[in-house]
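Here the structure is laid out as structure tokens; the discussion comes afterwards.
All protein chains of the complex are present and in place, except for one that has been dropped.
After this line comes subunit A, so read on.
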């Protein structure tokens, strides 16, 4: 216990001392190399961490910060521990990437022990798959107490029963589903949702004839031919549906 307190004191002192001269050693414990590529992107002139004194070194004996990437695999646990023991105390250990934090997508793999924290204490977790160069810089700056932590653990609980209304109020759910599916099929979930919402906004507003007129006007004015095509196919679904409904009613 006494030793731990002493170590924490030393670590705080280290952070004060190495402010503009941080040597980083990187250990790949068995990841996919995505994190390494992103680390190399982070030490490129675009982000230039050397203006903050950060430097990637080749030996753990020179290092102040140990950067563990990849899930802790059975084969790499001993080399990882060796690197940890080789680095002079006090040192800062950073778990990098989703795999380094908790095993990531490989967490239930037969040879994976979990994240870097399954073997030794970790000071800072940098999630991401892989973390962007900016996220890397942020995480390292946080490890050195230059920046403050932003994320907070959250906890919600339901106190009373609240209602959740379906999206696209006033549109038949089946029609909304078909339109959204087609929009996503044609242009992916991100743009598909936006396009479907835009289309269903028209449907919500008026009767079929007015919708038909408005959509045709929109397609005529649309400069992007791809978008116009998507709107056209969505409109086809809508018109077919309306025809069927009209047929059934008549």
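Here, a contact is a pair of C-beta atoms (placed from the backbone, for glycine too) under 8 Å apart; a residue touches a chain by one contact, two chains touch by 3 or more; residues count from 1.
Heads up, the rule we're going with is that contacts and distances are computed from a predicted model.
One chain of the complex is hidden; its UniProt record names it "NAD(P)H-quinone oxidoreductase subunit I", one of "Quinoprotein amine dehydrogenase", "ABC transporter permease subunit", "NAD(P)H-quinone oxidoreductase subunit I" or "ATP synthase subunit c". For the chain missing from the display, the contacting residue among A:21, A:59 or A:167 is A:167, taking the whole complex into account.
Of the options A:39, A:119 or A:142, the residue whose C-beta touches the omitted chain is A:142.
Shown as candidates are A:58, A:75, A:157 or A:209; the residue that touches the absent chain is A:157. Subunit A residues in contact with the hidden partner, per the touch definition given at the top, are 45-48, 51-52, 98, 101-105, 107-108, 115, 117, 123-129, 131-132, 134-135, 137-139, 141-143, 146-147, 149-158, 161-167, 169-174, 184, 189-190.
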